[in-house]
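Before anything else, here's the structure in question.
A single protein chain has been removed from this complex, and every other one stays in its place.
When the chains are written out, they are named A and B in that same order, and each has its own residue count from 1.
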Amino acid sequence: MLGVFSAIEISASGLSAERTRMNTIASNLANAQTTRTSQGGAYKRVDPVFEAIALDKMRALTPSERSVSMVRVAQIAQDPRPGHMVFSPGHPDANADGYLEYPNVNIVEEMVNMITASRAYEAGVSSVEATQKMADSALELGRG
Amino acid sequence: MANLFSGVEPLSYSLDFHMERHNLLAANIANVDTPRYKPTDLARIGEAGFESAMQLAMARTNEAHLSTGADDPLVGRVFQDLSAGGGADGNFVSLDRESGKLATNRLRYDIVSVLVRSHLDGLMNAANDRKG
Partner (left out) sequence: MAIGPIEGSPIPLLGPHEPYSLAVAPVAEPKSDAVASMGDGFLNLVVQANARSTSARHMAQAMASGQSDDIHGTMIEATKAGIETRLMVNVKDKVLDAFYEIWRMSV
(Lines give C-alpha, C1' and ligand atoms only; values in the text may rest on other atoms or scores of the structure.)
Protein backbone atom coordinates (compact mmCIF):
# COMPACT_ATOMS: atom_id res chain seq x y z
CA MET A 1 0.00 0.00 0.00
CA LEU A 2 1.05 3.57 -0.46
CA GLY A 3 2.19 5.00 2.84
CA VAL A 4 5.24 6.66 4.33
CA PHE A 5 7.68 3.88 3.43
CA SER A 6 6.80 3.94 -0.25
CA ALA A 7 6.87 7.76 -0.31
CA ILE A 8 10.39 7.82 1.13
CA GLU A 9 11.50 5.06 -1.24
CA ILE A 10 10.23 7.10 -4.18
CA SER A 11 11.88 10.33 -3.01
CA ALA A 12 15.13 8.48 -2.29
CA SER A 13 15.24 7.17 -5.85
CA GLY A 14 15.02 10.76 -7.09
CA LEU A 15 17.80 11.88 -4.76
CA SER A 16 19.99 9.04 -5.93
CA ALA A 17 19.36 9.81 -9.60
CA GLU A 18 20.09 13.53 -9.19
CA ARG A 19 23.24 12.73 -7.25
CA THR A 20 24.39 10.59 -10.18
CA ARG A 21 23.67 13.53 -12.45
CA MET A 22 25.82 15.77 -10.23
CA ASN A 23 28.64 13.23 -10.50
CA THR A 24 28.49 13.23 -14.29
CA ILE A 25 28.50 17.03 -14.30
CA ALA A 26 31.52 17.04 -11.98
CA SER A 27 33.27 14.61 -14.32
CA ASN A 28 32.45 16.78 -17.34
CA LEU A 29 33.70 19.94 -15.65
CA ALA A 30 36.88 18.28 -14.37
CA ASN A 31 37.66 16.93 -17.85
CA ALA A 32 36.71 20.02 -19.87
CA GLN A 33 40.29 20.31 -21.12
CA THR A 34 41.22 16.62 -21.29
CA THR A 35 42.56 15.93 -24.78
CA ARG A 36 43.77 12.39 -24.13
CA THR A 37 41.80 9.48 -22.69
CA SER A 38 42.45 5.75 -22.35
CA GLN A 39 40.21 5.17 -25.38
CA GLY A 40 42.34 7.60 -27.32
CA GLY A 41 41.04 10.99 -28.34
CA ALA A 42 39.50 13.76 -26.32
CA TYR A 43 37.14 13.32 -23.37
CA LYS A 44 33.48 13.07 -24.39
CA ARG A 45 30.92 14.47 -21.98
CA VAL A 46 28.55 12.03 -20.29
CA ASP A 47 24.86 12.30 -19.37
CA PRO A 48 22.77 10.04 -17.17
CA VAL A 49 19.69 8.58 -18.85
CA PHE A 50 16.78 8.45 -16.43
CA GLU A 51 13.87 6.07 -16.67
CA ALA A 52 10.71 5.64 -14.61
CA ILE A 53 10.35 2.21 -13.01
CA ALA A 54 7.78 0.48 -10.82
CA LEU A 55 8.21 0.16 -7.05
CA ASP A 56 10.51 -2.64 -6.02
CA LYS A 57 8.69 -5.08 -3.76
CA MET A 58 9.31 -8.72 -2.86
CA ARG A 59 5.64 -9.37 -3.59
CA ALA A 60 3.08 -8.45 -6.23
CA LEU A 61 2.17 -4.77 -6.34
CA THR A 62 -1.26 -3.59 -5.25
CA PRO A 63 -3.32 -1.52 -7.69
CA SER A 64 -2.47 1.72 -5.91
CA GLU A 65 1.24 0.84 -5.82
CA ARG A 66 1.17 0.39 -9.59
CA SER A 67 0.07 3.98 -10.05
CA VAL A 68 3.44 5.44 -8.95
CA SER A 69 6.94 5.24 -10.41
CA MET A 70 10.39 5.55 -8.96
CA VAL A 71 13.27 6.77 -11.10
CA ARG A 72 16.55 5.09 -11.88
CA VAL A 73 19.59 5.75 -14.01
CA ALA A 74 19.22 3.38 -16.97
CA GLN A 75 22.69 4.17 -18.30
CA ILE A 76 25.41 6.78 -18.45
CA ALA A 77 25.46 7.80 -22.08
CA GLN A 78 28.35 9.43 -23.87
CA ASP A 79 27.58 12.54 -25.87
CA PRO A 80 28.81 11.78 -29.41
CA ARG A 81 28.93 15.38 -30.60
CA PRO A 82 32.41 16.39 -31.74
CA GLY A 83 34.33 18.85 -29.65
CA HIS A 84 35.76 21.97 -31.24
CA MET A 85 39.02 21.68 -33.11
CA VAL A 86 41.93 24.01 -32.48
CA PHE A 87 44.91 24.27 -34.75
CA SER A 88 47.88 23.32 -32.51
CA PRO A 89 50.50 21.55 -34.63
CA GLY A 90 53.05 21.35 -31.80
CA HIS A 91 50.70 19.59 -29.37
CA PRO A 92 51.47 15.88 -28.76
CA ASP A 93 47.76 14.97 -29.07
CA ALA A 94 47.21 16.88 -32.31
CA ASN A 95 46.11 14.81 -35.30
CA ALA A 96 47.96 14.43 -38.62
CA ASP A 97 46.64 17.75 -39.88
CA GLY A 98 47.83 19.51 -36.75
CA TYR A 99 44.36 19.94 -35.33
CA LEU A 100 43.61 19.15 -31.69
CA GLU A 101 40.13 18.07 -30.67
CA TYR A 102 38.95 19.41 -27.35
CA PRO A 103 36.21 17.82 -25.23
CA ASN A 104 32.63 18.61 -26.23
CA VAL A 105 32.03 20.14 -22.79
CA ASN A 106 30.22 23.46 -22.70
CA ILE A 107 30.80 25.04 -19.29
CA VAL A 108 27.60 27.09 -19.38
CA GLU A 109 25.52 24.05 -20.27
CA GLU A 110 27.09 22.09 -17.41
CA MET A 111 26.42 24.91 -14.93
CA VAL A 112 22.76 25.09 -15.97
CA ASN A 113 22.46 21.32 -15.58
CA MET A 114 24.10 21.57 -12.17
CA ILE A 115 21.57 24.16 -10.99
CA THR A 116 18.68 22.07 -12.28
CA ALA A 117 20.01 18.93 -10.61
CA SER A 118 20.57 20.83 -7.40
CA ARG A 119 17.00 22.19 -7.38
CA ALA A 120 15.61 18.75 -8.08
CA TYR A 121 17.69 17.33 -5.24
CA GLU A 122 16.40 19.98 -2.83
CA ALA A 123 12.83 19.27 -3.86
CA GLY A 124 13.44 15.60 -3.10
CA VAL A 125 14.77 16.48 0.34
CA SER A 126 11.67 18.61 1.00
CA SER A 127 9.50 15.66 -0.04
CA VAL A 128 11.20 13.41 2.50
CA GLU A 129 10.78 16.04 5.20
CA ALA A 130 7.09 16.42 4.37
CA THR A 131 6.69 12.63 4.61
CA GLN A 132 8.33 12.62 8.03
CA LYS A 133 6.07 15.43 9.25
CA MET A 134 3.00 13.56 8.03
CA ALA A 135 4.17 10.45 9.88
CA ASP A 136 4.55 12.56 13.03
CA SER A 137 0.98 13.85 12.62
CA ALA A 138 -0.32 10.32 12.23
CA LEU A 139 1.57 9.15 15.32
CA GLU A 140 -0.04 11.97 17.29
CA LEU A 141 -3.37 10.22 16.72
CA GLY A 142 -2.33 7.47 19.10
CA ARG A 143 -0.90 9.64 21.80
CA GLY A 144 -2.51 10.02 25.24
CA MET B 1 -22.29 0.15 16.72
CA ALA B 2 -20.96 1.31 13.37
CA ASN B 3 -22.88 4.52 14.08
CA LEU B 4 -20.52 5.37 16.89
CA PHE B 5 -17.66 6.11 14.51
CA SER B 6 -19.63 7.35 11.54
CA GLY B 7 -18.22 10.86 12.03
CA VAL B 8 -14.68 9.55 11.80
CA GLU B 9 -15.06 7.53 8.59
CA PRO B 10 -15.02 10.44 6.10
CA LEU B 11 -12.03 11.92 7.93
CA SER B 12 -10.23 8.59 7.85
CA TYR B 13 -10.93 8.29 4.12
CA SER B 14 -9.53 11.80 3.69
CA LEU B 15 -6.29 10.75 5.42
CA ASP B 16 -5.99 7.75 3.09
CA PHE B 17 -6.62 10.03 0.11
CA HIS B 18 -4.01 12.60 1.08
CA MET B 19 -1.39 9.98 1.86
CA GLU B 20 -1.89 8.33 -1.50
CA ARG B 21 -1.81 11.68 -3.28
CA HIS B 22 1.43 12.47 -1.42
CA ASN B 23 3.00 9.37 -2.97
CA LEU B 24 1.93 10.39 -6.46
CA LEU B 25 3.32 13.91 -6.03
CA ALA B 26 6.60 12.59 -4.57
CA ALA B 27 6.88 10.34 -7.63
CA ASN B 28 6.34 13.34 -9.92
CA ILE B 29 9.14 15.23 -8.15
CA ALA B 30 11.48 12.23 -8.30
CA ASN B 31 10.82 12.01 -12.07
CA VAL B 32 11.33 15.70 -12.83
CA ASP B 33 14.16 14.84 -15.23
CA THR B 34 12.84 11.57 -16.66
CA PRO B 35 12.26 11.76 -20.42
CA ARG B 36 8.64 11.29 -21.54
CA TYR B 37 7.38 11.21 -17.95
CA LYS B 38 3.90 12.65 -17.45
CA PRO B 39 2.94 13.68 -13.91
CA THR B 40 -0.10 12.10 -12.27
CA ASP B 41 -2.46 13.36 -9.59
CA LEU B 42 -5.37 12.01 -7.56
CA ALA B 43 -9.00 13.09 -7.79
CA ARG B 44 -11.67 12.10 -5.31
CA ILE B 45 -13.98 9.27 -6.34
CA GLY B 46 -17.63 10.23 -6.32
CA GLU B 47 -17.53 13.99 -6.03
CA ALA B 48 -21.22 13.63 -5.17
CA GLY B 49 -20.48 14.55 -1.61
CA PHE B 50 -20.48 13.52 1.98
CA GLU B 51 -22.65 10.39 1.76
CA SER B 52 -20.72 8.78 -1.04
CA ALA B 53 -17.42 9.54 0.69
CA MET B 54 -18.75 7.90 3.82
CA GLN B 55 -20.06 4.84 1.97
CA LEU B 56 -16.71 4.48 0.28
CA ALA B 57 -14.95 4.78 3.62
CA MET B 58 -17.21 2.15 5.24
CA ALA B 59 -16.59 -0.23 2.36
CA ARG B 60 -12.86 0.30 2.59
CA THR B 61 -12.82 -0.20 6.35
CA ASN B 62 -14.48 -3.60 6.04
CA GLU B 63 -12.18 -4.62 3.24
CA ALA B 64 -9.07 -3.37 5.00
CA HIS B 65 -9.64 -5.67 7.95
CA LEU B 66 -9.94 -8.69 5.71
CA SER B 67 -7.13 -7.93 3.32
CA THR B 68 -3.46 -8.65 3.63
CA GLY B 69 -2.79 -5.68 1.40
CA ALA B 70 -3.03 -7.64 -1.82
CA ASP B 71 -6.43 -6.22 -2.73
CA ASP B 72 -5.76 -2.69 -1.58
CA PRO B 73 -8.65 -0.66 -3.03
CA LEU B 74 -7.98 2.69 -4.66
CA VAL B 75 -9.02 5.74 -2.70
CA GLY B 76 -9.15 8.09 -5.63
CA ARG B 77 -9.00 8.37 -9.39
CA VAL B 78 -5.51 8.67 -10.83
CA PHE B 79 -5.28 11.08 -13.74
CA GLN B 80 -2.49 12.72 -15.72
CA ASP B 81 -1.88 16.39 -15.10
CA LEU B 82 -0.30 17.84 -18.23
CA SER B 83 -1.25 21.45 -17.53
CA ALA B 84 2.34 22.55 -16.94
CA GLY B 85 3.28 21.81 -20.53
CA GLY B 86 5.96 19.56 -21.95
CA GLY B 87 9.64 20.06 -22.46
CA ALA B 88 11.78 18.98 -25.39
CA ASP B 89 12.34 15.57 -23.79
CA GLY B 90 8.61 14.92 -23.42
CA ASN B 91 8.69 15.48 -19.67
CA PHE B 92 5.66 17.41 -18.35
CA VAL B 93 6.74 17.97 -14.75
CA SER B 94 6.92 21.48 -13.36
CA LEU B 95 8.96 21.32 -10.17
CA ASP B 96 7.36 24.46 -8.72
CA ARG B 97 3.85 23.22 -9.39
CA GLU B 98 4.46 19.78 -7.91
CA SER B 99 6.25 21.21 -4.86
CA GLY B 100 3.30 23.54 -4.29
CA LYS B 101 0.81 20.69 -4.54
CA LEU B 102 2.92 18.59 -2.16
CA ALA B 103 3.00 21.37 0.43
CA THR B 104 -0.75 22.04 0.38
CA ASN B 105 -1.57 18.34 0.35
CA ARG B 106 0.65 17.75 3.36
CA LEU B 107 -1.04 20.61 5.20
CA ARG B 108 -4.46 19.05 4.55
CA TYR B 109 -3.21 15.73 5.92
CA ASP B 110 -1.97 17.43 9.09
CA ILE B 111 -5.23 19.34 9.54
CA VAL B 112 -7.42 16.26 9.09
CA SER B 113 -5.17 14.38 11.51
CA VAL B 114 -5.90 16.95 14.18
CA LEU B 115 -9.62 16.79 13.43
CA VAL B 116 -9.62 13.00 13.79
CA ARG B 117 -7.77 13.26 17.06
CA SER B 118 -10.17 15.75 18.57
CA HIS B 119 -13.17 13.75 17.34
CA LEU B 120 -11.88 10.53 18.87
CA ASP B 121 -11.04 12.36 22.10
CA GLY B 122 -14.64 13.54 22.20
CA LEU B 123 -15.90 9.99 21.75
CA MET B 124 -13.63 8.72 24.52
CA ASN B 125 -15.00 11.41 26.82
CA ALA B 126 -18.51 10.34 25.92
CA ALA B 127 -17.65 6.70 26.56
CA ASN B 128 -16.37 7.70 29.96
CA ASP B 129 -19.51 9.72 30.49
CA ARG B 130 -17.51 12.86 31.17
CA LYS B 131 -18.75 16.30 30.29
CA GLY B 132 -15.35 17.42 28.88
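Throughout what follows, contacts are C-beta pairs under 8 Å (C-beta built on N, C-alpha and C of every residue); 3 or more make two chains touch, one makes a residue touch a chain.
In this text the structure is predicted, and so the values were computed from the model without any measurement.
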Note to self: Looking at the full complex, which residue from B:D16, B:D33, B:D81 or B:E98 touches the chain that isn't shown here?
What the structure shows: B:D16
Item checked: subunit B, residues in touch with the chain not shown (by the definition above) -> 1, 4-5, 8, 12, 15-16, 19, 62, 64-66, 69, 113, 116, 120, 123-124, 127-129
Check: Can you name the residues of subunit A that touch the chain not displayed here?
Finding: 1, 3-6, 135, 138-139, 141-142
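Please note the rule applied: only the chains that are shown with their structure count from here on.
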Note to self: Quick check: how many Å separate the C-alpha centres of subunit A and subunit B?
What the structure shows: 31
Next item on the list: Report the residues of subunit A in contact with subunit B in the complex, numbered from low to high.
Entry: 1-4, 6-7, 10-11, 13-15, 17-18, 21, 49-52, 59-60, 62-65, 67-71, 116-117, 119-120, 123-124, 126-127, 130-131, 133-134, 137-138, 140-141
Checklist line | Touch list for subunit B against partner subunit A, complex | finding: 15, 19-20, 22-27, 29-35, 37, 40, 69-75, 78, 95, 98-99, 102-103, 106, 109-110, 113-114, 116-117, 120
